[in-house]
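Apart from one protein chain that is not included, each protein chain of the complex appears where it belongs.
Chains: A and B, in written order; residue numbering restarts at 1 for each.
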Amino acid sequence: MKQLLILSGKGGTGKTTVASAFIRLSEARAYADCDVDAPNLHLITKHSKAPSRKDYYGMPKAEIDPGICINCGKCRENCRFDAISVNERSHFVDPFGCEGCGVCEFVCPVNAVSLKSSVAGDLMLFKEGPVTFSTARLKMGSGTTGMLVSEVKKQMKESAEETDFAIVDGSPGIGCPVIASLSGADMVLIVAEPSLSGISDMERIIKTARIFGVIIAVCVNKSDTNPENTNRIKDFCKLEGIPYTGSIPFDPMAVKAVNKGMSIADIDCSSGTAVKEVFNKTMRLLFPEGRHSQK
Amino acid sequence: MKIAIPADEKTLDSTVCQSFGRTPYFLIYDIEAESADFIDNSAASSQGGAGIKAAQSIVDSKVSAILTPRCGQNAAEVLTAAGILIYKTESSSIKESIAAFKEKRLDQLQEIHAGFHGHGG
Partner (left out) sequence: MPDFTDMAAKNLKIAILSGKGGTGKTLLSVNLASAAADSVYVDCDVEEPNGHLFFKPQWNIEKEISVKIPQVDPNKCDGCKKCVEFCKFNALAYINKNLKIFDDVCHSCGGCSLVCPQGALTERDKAVGTLSVGDSEGVRVLSGMMKTGIASGIPIIKELLTQCGSLEDDRPIFIDCPPGSACIVMESIKDADYCLLAAEPTIFGRHNLEMVWSLVRLFEKPHSVVINKCVDQSDPTDEFCKENRIKILEKIPFDVELGTLNSNGKIAARENTKYRDLFSSLLEKIYREVPHEATVNSER
């Protein structure tokens, strides 16, 4: 199974819009939404049945039994994450701040502290006939996004073993979740925005992606909002030897399509035409011998 | 001599697990005795540092080499520090991988990938 990962660095560049168009154009049988903080792909892809769900357990969290606590304060003194507060009765742990390190449990002289497993998110798998869509949602305030991303991809792979091609809508940013998205990817398509912020973020993402030795390609979305910056990106790619797969113009029809739950490849519009070009160029890089089967 | 292989199931007919750090089991195989022992990988459910923990349990099993399709930087550091050689599997079958190793057809793993810091936060 060859995996195409779509990344953007910053959010709001149109990553999900491009990913959904690619899914439609490639008739991909397997796809995943790794933006577990703010999953959006399910809003455009159509699913008639409800998904199967699984709890995702994050780091265990500390809990203090107020009946045993003697208010000595040792836990609070030693907590590096400011996760322990005190009231007249006892000390208590803020589950959002707690990182599950176990120090408080270790220092408590009366064994009032215990680490309990906590649900940090929700894994969801949509499976309809041959099509598999894997996604997840992180419970608010949780950490451990990297591991949940890995679970989303694992779920997709396990459910769609015979498929030749999968599309992964990646996480924004450059941290752990992106690194976790990159694992197992054969190619990364970076959707860049022609703004100073967009360029700066694109550069940081390329730096991170290069560590993985995957094929990297770039395309620009909303290219006509700043043609000068679009050209800067094209020049940068040329200099760095990164294939440039195309420019997609800003298109008000795109917003309308998306709000109706359709991809831009479904309607006749300028962004739809442009994304088809980007799609063809990208696929040629990933499948240089041509894509063999359309199972 | 003993070798370790990440295994999807607890049988010699199993496939090689694609992930080293989060494989459900490790096969510890004694080449001369031709005996197989399966251990659970306690690192599989770890939040983070799975590769490190898995590597530590491999070191504790006293193997001389591991056969794996991939390996992360941190895990590789632990294994290398212990003098354990890392070979790259080509086949997804455990039996074929063992045969390939015995016949010296396997190369050492060159591409070590960066750590995943699976924990986020």
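The rule is short, and it goes like this: contacts are C-beta pairs under 8 Å (C-beta built on N, C-alpha and C of every residue); 3 or more make two chains touch, one makes a residue touch a chain.
As the structure is a computational prediction, the values presented were derived from the model and not from experiment.
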Contacting the left-out chain in the complete assembly, out of B:A36, B:I52, B:L85 or B:A100: B:I52
Hidden partner chain, touching residue among A:G170, A:P194 or A:G272: A:P194
Of A:N71, A:S118, A:T225 or A:S270, the one touching the omitted chain in the full complex: A:T225
Hidden-chain contact residue, picked from the options A:Q3, A:T16 or A:S263: A:T16
Sites on subunit A contacted by the missing partner chain, in the whole complex: 9-13, 16, 35, 37-38, 40, 43, 59-60, 78, 80-81, 96, 99-103, 106-107, 138, 140-143, 145, 172-176, 193-198, 200-201, 204, 207-208, 225-226, 229, 252, 255, 258-259, 261
Hidden partner interface residues of subunit B, rising order: 43, 46-50, 52-53, 55-56, 59, 74, 77-78, 81-83, 114-115, 117, 119-121
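Following the convention adopted for this analysis, only the chains that are shown with their structure count from here on.
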Inter-chain centre distance, subunit A versus subunit B - centres from mean C-alpha coordinates, in Å: 28
Subunit B contact footprint on subunit A (complex, rising order): 58-59, 99-100, 143-148, 150, 175-177, 179-180, 183-184, 211-213
Interface residues, subunit B side, partner subunit A - complex: 18, 22, 47-48, 111, 113-114, 116-121
